[in-house]
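Here the complex is missing one protein chain, while the rest keep their positions.
Residue numbering begins at 1 within each chain, and the chains themselves are lettered A and B in the order written.
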Amino acid sequence: MKTLIWKELRENIVWAVLLMLALGGAEVFALHQQNQGDPQYIFGMTLCKTTFLTTTLFGCAAAGILLGFLQVLPELKRDRWAALLHRPVDRGQVFWGKALAGTVLYLIAAGVPLAFSIWHVARPGNFPTPFVPEMVKPGVADFIGGFGYYFAALLAALQGGAVLLRALPLLAALHVSFFAVDQDLFRVAVEAAVAMIVVLCLAGWGAIYSGETVRRRPWLARLAFLIVAFYGACGIGDLAKQLGRMAGLVAHPTYSYWQVLDDGSPARFNTVNNVLVSVTDMKGKPFADAKYQGDRARNHALGMNTATSHIGNSHRFVREPYNPEYRESRAYLYANEPYSHPRLEQWFHLERDAHYVGMLPLEKTEFAVLGADGFAAPGTKVRPFPDDVSLDQASGDLLVIAAPDSLKFVSLSKREITELPLPAPPPIYGVAHAWARIGNRSEDYKGVAFGTALAVYDLKGQVVALLPYRHDVDRWGRIWLGVLNSRDRFVVRYDPSDWIDRKTRVSMPSFVDVMDVKGNVLTAYTVPPGPPSVSSQRWSSFLAARVQGPAFFFGEMLYRRVGAALGSTRLRNLLAEQLGPNLADTRKVGSVLVSVALLLAVVVYFWARRAQLPARQVWGWTAVALGFGLAGLIVFWLAGARPRTVRCPACGQRRRIDEEVCGCCGASWPANPSDETAIIDPLTEPAALAAAS
Amino acid sequence: MSTPPAIEIEHLTKFYGTREIVRDLSLTVPTGSIYGFLGRNGMGKTTTIRILLGFEEPTRGRARILGEDSSRLSPATRARIGYLPEGHHVYGWMTVRECGQFQASFFPKWNQDVFEAVITHFRLEPKMKAGHLSRGQRAGLCLALTLAPEPELLVLDDPALGLDPVARRSLLQSMLYVTRQPNRTILFSSHLLSDVERVADRIAVLDGGVIRADCTVETFRQRLRHYVLKFRETPPAPPSLPGLLESFRTDHELMMTFANATPDVEARIAELRPESVEPVEMTLEDAFVSYVGERGEKTFFTHQLNGK
Partner (left out) sequence: MPLGFSISPASEVPIFRQIMHQVQRAVASGYLKVGEQLPAVRSLAETLVLNPNTVARAYQELIREGLLESRAGRGVFVAERRQVFSEAEQARRLRHLAEQLCQEAALLGTRWGELRTLLETTWKQLQSQPESHP
């Protein structure tokens, strides 16, 4: 074993080092590359930058595949392979020797560059961004995912048979990559990748025993191979979906939402594939005013933000923690606006530690921190802002800190904190940023939501308007503020509170009031409830996402139901959506999936019968097709052991070449025709002669 | 026999796709014998050997080696089998000594004296890089690696391929050296009939995936007969006689090669009324070529050359 590992390391270390240099160079280059398309480019989000993550995602996968292939393919030439395997050790040991050496090689090829990149970013003076250790997560996820590709390549190389069958492991790894990249939670992405590594590794271990037939492998490896084949089939589905999306074949999601125009009136925006196709009023009629027609309406929509999502706490509503995707830098830190052009001082909000860090973009060093107790010297450990404090930093130098019982305006450049008097009784529920557009300039306002009214402040801290609520804010507690460009009119929008469950919420109307500075309602609109804000998916895309078949469809529903019963809000909401507004789609998809699976099961049944598989296998594969639909069929097609058949010389029916007797007529194979030129000499004991003399 | 056979192959059939490479092959190699495995290229020799060592699976039938099923050889049994695949692969980056150390680390038994004797025989230095060796030297190194664990059974797949006469002689000597110990068995495939004749007790001839001959070298030579029939006129077309392998007609001669010629056949030959019949002894190589070469009649008439 030791010598095997030594041999593998010695043979491939050069490749690993070359890969390490290439990948390391690419990663550091990606970190330093300034991507103009990235809105936060100047503060390049270091380890979460798209270019960097593209490098790690593809680089780690490529390194894994290359190492896996390099360890097996050159040796797979028949004689070399036989020379390697003809040793008095279990073949499994040869595999583990390769895999252990491969792990070391992969660590060198992909791990060292990642570690170097992390070290490079963590060193102060290299990037104008605070280093948040959690930002290594996406890179680490890619690194682990790439390790899956290593085992996929080992398995693909060891597996015999058709090309597509050998590609299945790689497709399975691809499927996991698609899955991992889509996840919000790092934990889920890593769990999926690790699970696939274990499965691929076991399947690879089995493949070294017999590349040709899965049947000859240890049962654990056989099971692992079936799982790999299944996820490989899902990978085919993923690829098909991607290609379909590229060709525009799969889905045209239509999506409608409503917005308030700059005259204060609500308008419905209708999109197909994210392209705005029409703008209508609430009754569905287009606007007469030319500036509200078509795409131009976008430029005349009012910028509005929510000050709070609910008012009052009588409903014991606990907000689900918001999990932004682990691959997004904003899951870890957020640059204060405006970040689109360089400033001498740049503040960042660190999400987990809930405090601010000020950086000097030119020196690329920290200059100050801001916590719940005020400003402090760089590097100081400060008290984080409590959870019930709203922070609004959407206007350059000004930071608004709204605790339930106090309101503070902070000038970041002057390091000054001013506590403001409250125009209405506390508690404060939240702050919204609003602005009026005057030519090319905008004038900023802050809306502070109290229990009875919305106070509008200018940036100097003066209350310019106190707007009492005109609706039942217990039920319509999601409150938005907008300022018309004339600056003497305010728009308040009331949406159903977040504590109301989604099913009820989508049947409730919304309200829009245009008010003057005194709080008088000038115009009031009621926006009817309806499909807006709910993305209506075509069922074809819904179906395309589920090549897995009924087992997954019903399995997912069962999982959600159990999760909801156990108290998961997220799963309850998902289930409610699936069985609520999407019930019709759900039914359609469900019935299509079931009928397609039934059809495929019948196909597989007769196919397996024709291949003369034993009854147990016939029923097994039929069940697989029934449960996993198209994926089941693909797995049977590619991975199912279907022995070749030839015509039986006795009865003319097709019979398996690997069976001694014909399954139809029971005849055995005809003996070789006797040949009068055959020279057969009975065995004597040749050793006896030598022994005699 | 007292000891069980080293190799037993029973009704082995192997398909690649729909192509039948080996058909209903049965062969027993008794312990203590040296067996030559002959046949033209692509006739299934290597496939049979690979199945025998568990690198491929038989479509039907089975193979046992040292009493164990080939498809699940235990490491302990593998340690008793020396296998030299075609191509003589070595890890080029190792030195000769390292090759030995690498190999030795796997085997419970390792006779360093044997290893050193064989490499010296092939004029190898321990410090030479394996990747820089000539074809014959590489074969020597592989042979040393195969022999040093003192296998009871030696399976050599075309070991002489590409070797010069000196290296071939060394190879044969090493093979004989192995059989100095009692009950050592060798199965080797080869195209060099002179080598086979020197060392083999018995031969098996594989033709088109089927065993056509399984006998001693002597029997093989005895059973193949070559007759030269002289005629005054153009000889008659050869009659179809049982066991006729090939015939060759020239202006005044008819040559016929038979396998298993019976007195009856000789009588039938006499019926052709030739001027003389001369039985000719054949070398093993000629016998083999007639045996597995193309069957049927060939002619060479000068009057055809003259454009009759």
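The rule is simple: a contact is a pair of C-beta atoms (placed from the backbone, for glycine too) under 8 Å apart; a residue touches a chain by one contact, two chains touch by 3 or more.
What you see is a predicted model, and the numbers here were worked out from it, not measured in a lab.
Among B:S74, B:Q112, B:S134 or B:S194, only B:S194 touches the chain that is left out of the view.
From the options B:I7, B:I21, B:I34 or B:L229, the residue with contact to the chain not on display is B:I34.
Contact with the chain that does not appear here is found for just one residue of B:S74, B:Q173 or B:T302, B:Q173. Of the candidate positions B:S134, B:T262 or B:T283, contact with the hidden chain is made by B:T283. For chain B, the residues touching the absent chain in the complete assembly are 34, 169, 172-173, 176-177, 179-180, 193-195, 197-201, 217-218, 221, 280-285.
Keep this in mind: only the chains that are shown with their structure count from here on.
Centre-to-centre separation of chain A and chain B, using mean CA positions: 61 Å. Contacts from chain A toward chain B in the complex involve residues 2-3, 7, 10-11, 77-83, 85-90, 210, 212-213, 216, 644, 646, 657-660, 669, 671-672, 675-681, 683, 685-687.
Residues of chain B touching chain A in their complex: 1, 13, 15, 17-18, 23-24, 28, 30-33, 50, 53, 55-57, 59-60, 71, 75-76, 78-79, 81, 83, 85-89, 91, 93, 101-102, 105-108, 182-183, 201-202, 205, 210, 212-216, 219-220, 223-224, 242-243, 245, 259-260, 291.
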